[in-house]
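Below you'll find the structure I mean.
Only one protein chain is missing; all other protein chains are in place.
Showing chain A:
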């Protein structure tokens, strides 16, 4: 049976963890290292996606005042708050070990395996396209990847005792900030393993659940090992670049280019409010946040729709909403897919009026 490495790099500052991402991916690309499953933990930090700008995504004053380090990932996706109550998992692989080079398929295969592993801890975790693992519609793991030639790194979080309120303070989430309702609403969108299990699972148990799942999925066995001296050298070079303001500020775009747009509409089916983080330069919806008092069953539908609308071009919005409702059975009384489209269009219209002003 093929052997892959199991690497636990413990609790580290964000810069070290990201520099290790770079070094381990590079070493795998050079065929100088085995394929690897790495576990990692972070001191409190806000991690930007590779193409994001700190000004647009984070409450910088809060981060400064509360010792939340800001770093930039080498992977895509959105900003996250990471602290010691979460665990990170990462796979460093070669495309040939996956039998496909299709990025969507690779994400699916790895996330489905991770979901099976998380489920063995006693919850019903499932992959939610494109990049989440959820339990009953609540996100328990977010994921993203980086590639270099034929090597790739795919990473995910796993929430164990996550502080949702802190996340709302760190990230510029398009929601009414810090009202009891917003905090409750945010809690409905994420799932903590400790809450679901009514106990804090030992870290070793969580790690072995994930390792066993990946071992079965890829038909490999894991052997614990340390960094090689070659990886240490690559890491030192990477750290010099990454632990530096030039890396963190690699992309700096003004916050006004990504406004939060709000709209509320009363329908016969209830009140529906939409907050949209909108990338004005690309006319692209980055994130949607729904609230209000509409009746929808299953209740996870709103969270699923929010996930489905990430990174949607404004011109494709109506189509995406309609496709979403066309592919599932939802009971929402008199509310229709068109109602969602209309409240979102009303929010987006403000981008035009703001720009005109």
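By definition in this document, a contact is a pair of C-beta atoms (placed from the backbone, for glycine too) under 8 Å apart; a residue touches a chain by one contact, two chains touch by 3 or more; residues count from 1.
Quick note on the criterion: contacts and distances are computed from a predicted model.
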From "ABC transporter ATP-binding protein", "Succinate dehydrogenase / fumarate reductase cytochrome b subunit", "Aspartyl/glutamyl-tRNA(Asn/Gln) amidotransferase subunit C" or "Glycine cleavage system H protein", the hidden chain's UniProt protein name: "Glycine cleavage system H protein"
Selected from A:117, A:145 or A:174 as touching the chain missing from the view: A:145
Residue among A:74, A:87 or A:114 touching the omitted chain: A:74
From A:100, A:223, A:249 or A:352, residue that would touch the chain that is not displayed: A:100
Interface residues of chain A (partner: the chain not displayed): 49-51, 74-77, 95-96, 99-104, 107, 130-131, 143-150, 152, 250-251, 281-282, 284, 311, 313
